[in-house]
Structure formats: structure tokens, C-alpha cells
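Of the protein chains in this complex, all but one are displayed in their positions.
So, subunit A:
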Amino acid sequence: MNDATTVVTGLGVAAPNGLGLEPYWSAALAGRGGIGPVTRFDASGYPARLAGEIDGFAAEDHLPSRLLPQTDRMTQLALVGADWALQDAGIVPAELPEYDMGVITASHSGGFEFGQNELRALWSKGGRYVSAYQSFAWFYAVNSGQVSIRNGMRGPSGVVVSDQAGGLDALAQARRQIRRGTPVVVSGAVDASICPWGWVAQWASGRISRGTDPTRAYLPFDDEAAGHVPGEGGALLVLEEAGHARERGACQVYAELAGHSATFDPRPGSGRGSALQRAVEQALADADAVPDEVDVVFADAAAVPGLDRAEAEAITKVFGPRGVPVTAPKTMTGRLYSGAAPLDVATACLSIRDGVIPPTVHSSLSGAYDLDLVVDTPRAATVGTALVLARGHGGFNSAVVVRVPRT
């Protein structure tokens, strides 16, 4: 173990408002959302009818036919996202030693759509109609496994499952492996479970919006906040040891993955508050940074009043009233579960690159929160350091600090 610096050198994005890095970024800056009525199945009989769906993704345009019968949609998106991230980083995996590359992703629910289809085959037609690929296609770790196989990456690989917080915890685990000596790790997450089985499972969280107007359904930090809209997608990042990136002449270094912390909330009814603030403070300490250095916070933005309050309080306690710009571009995509935070980290990298903070759309800041929420239009700002927050159902909190590398 050493304290090697971990940097982000490649980004691959698949989001409801943009397939590919630059399409996503121009949509985010334009405040253009991807939330609309569910089209992937008939949701008319369900209490939630809106989703952030990715339109126009044809897996067969990007992947060999050999991979199609054995992959859930989330895996297809992850494989393509990883391809894009590697291309963006200028890395040709076949040119690097196979044990120098690892894959660590997060997953919220696994390949639900694939699993549902096979369960339907099992109960309606019988066991011999179940795909042999069901053995792994539904599994949480399958995105890591398939990205690893496709790219010949035999270094440390794994999966982190802590709901939305997992997207940051995976990046932190990748940084640990880089510090232990693996110079390149593909990390991040893609989730996609917009299918009846996924839908009822999400609904059980009690945090899904019943809204039917795409502009009023997901309103974090708003007096009318009443849950979130589920979405699909996420981002894959190429994380690399800084010296390795320098020596191979990486085309760009977006940012340093400088700090991380994960905390767990006290049990309900304990009387003790959320542990999110502690995650923020510890992530800053891990990055050797002080609150004044942070130029933007990408919020978890649950849009559930109690959770919004806890997040606003944590931010205000650390940074002071209206002490730092806060944004939630996920208002344009819906919550992407494990995919959300890696997408926020990718977005933070682009904010650093282009000096602009993408907006939170549709929300009007409640008077109850003393936040400097960036709403409706992007804000020009020199971004040297960004904080990304993510929380998972059941008490997971995670915070990551990314910044312009210190030289």
C-alpha cells in the first residue's frame, strides 16, 4: 500500500439525456432532461409511470452478437460505457499487461430485466426454457466480469453493493487497488431495471414519485418534493495511477480522485441524526482539503423531505449557510441508483474542465433550506475541487472529493 495519486483519465457516459459523453454534457448544460412516460413496459397499471429511459441504444450496433444473448441491458450499457471510457483515455487494453488492469463496479439490483424474462420462462414454459446464461446474467458482479473478459483485464476485480452510495464506494475501492499496485482500474456503475420486476422492487422503497408530469415529478429541495423518478444508465471511468498516466502520455487528466469516506446511519429510532455530515468531513480530511476549497457540491438529492433536510443540514453545517454552490443534474435523468454517483463524478470532471456548473432543473428551493442551489441555468465558475454525495437505501452515506491534480 502506498499513497499513489489516483486520477481520472477516461469517461464513458450512458444517460437518459445523452448517450455518450459530449451529448450528455451538452444536454446537462442546456437543462435538457430525459424523463418521460415509461415505454419499456406497460406501466399504466402501476402507481409510478415516469422514468429516465435511454432512447436509441441498440446494443447490436456496439457489441458482438456473441454477447447479446448473455447480457442484461445494464451489462450492454456498461460494456459500451467501458469501451468509450477506454477510448477516451487513449488506452488499448491489448497493449497493457493483463494483470495491470482491474474492473470494480457497483450494482444496485443486478440484471433484473434478464432475470424477469427467465423467471417468466421457467414458470410459464418450464425449466428447459431458461437460458443457461441466467446463471450469471442477473448477477450483481456481472458488469465487472463482462468488462473484464471483453478487455482482457485480469487484475483485481469486484463489485460493491450499497445502493446509490455504491457508485462512490466502487471508485474508492478502485483507488485502493491502484494504491496496492494495479495502475489502471475501470470503475463506476450502470444500472437499468425499468421492467415490472424492477419497478415493484423500487416501489417498495417508498421513495418513488407518483408524479405524471416530467417537470414536476422529481423536485429535490423543493417544498413539493415527493419522491424520485427512477432512471437507467450511469458512467464508467478509467482510474489510473498518476505516474502511469504521465508516462504513457495520457491525452487528458480530468481530475484527481482525492478523497472518499463512507459512513452508516444510526438505527432508526436511536434519536441520533444522519451520518452524512461525518462522511463529508472525513472525505475532505482524506483529501487534505478544507471546506473553503470546495467549489461545488453534487447533491444526492433524494427529493424525500426528511432526506433532503438531512442533506441540506449536512452541507450547511460543513460549508455554512449558502456557503457553496449545490447542484443536482440528476433532476434531468432521474435517480440512476449505482449509476448516479459515477455520472455525477464524470459531470464534476467536466465542470472542472469547462468551468461551468450544470443546473438543477424544475426545483424551486424551499425556504427551509439555506442552500445556494444552482437552478435552471448553468453557472460559470472556476471549479478546482468538487464534492459528490450519494446515499443508499438503508443508511449508506458516501462522499467523494475530486479536484484538479496538485502538482
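Please note the rule applied: contacts are C-beta pairs under 8 Å (C-beta built on N, C-alpha and C of every residue); 3 or more make two chains touch, one makes a residue touch a chain; residues count from 1.
Criterion: contacts and distances are computed from a predicted model.
J.: Name the absent chain as its UniProt record does, using one of the following: "Actinorhodin polyketide synthase", "Iron-regulated protein A", "Amidohydrolase family protein" or "Fatty acid hydroxylase family protein".
T.: The UniProt record for the chain left out of view names it "Actinorhodin polyketide synthase".
J.: Using the definition of touch stated at the top, determine which of A:Gly45, A:Pro64 or A:Gly206 touches the missing chain.
T.: Missing-chain contact among the listed residues: A:Pro64.
J.: Of A:Ala132, A:Cys251, A:Val290 or A:Ala368, which one is in contact with the hidden chain?
T.: A:Ala132
J.: Mind listing the subunit A residues that contact the chain we can't see here?
T.: Counting over the whole complex, subunit A touches the hidden chain at residues 64-70, 128-129, 131-133, 135.
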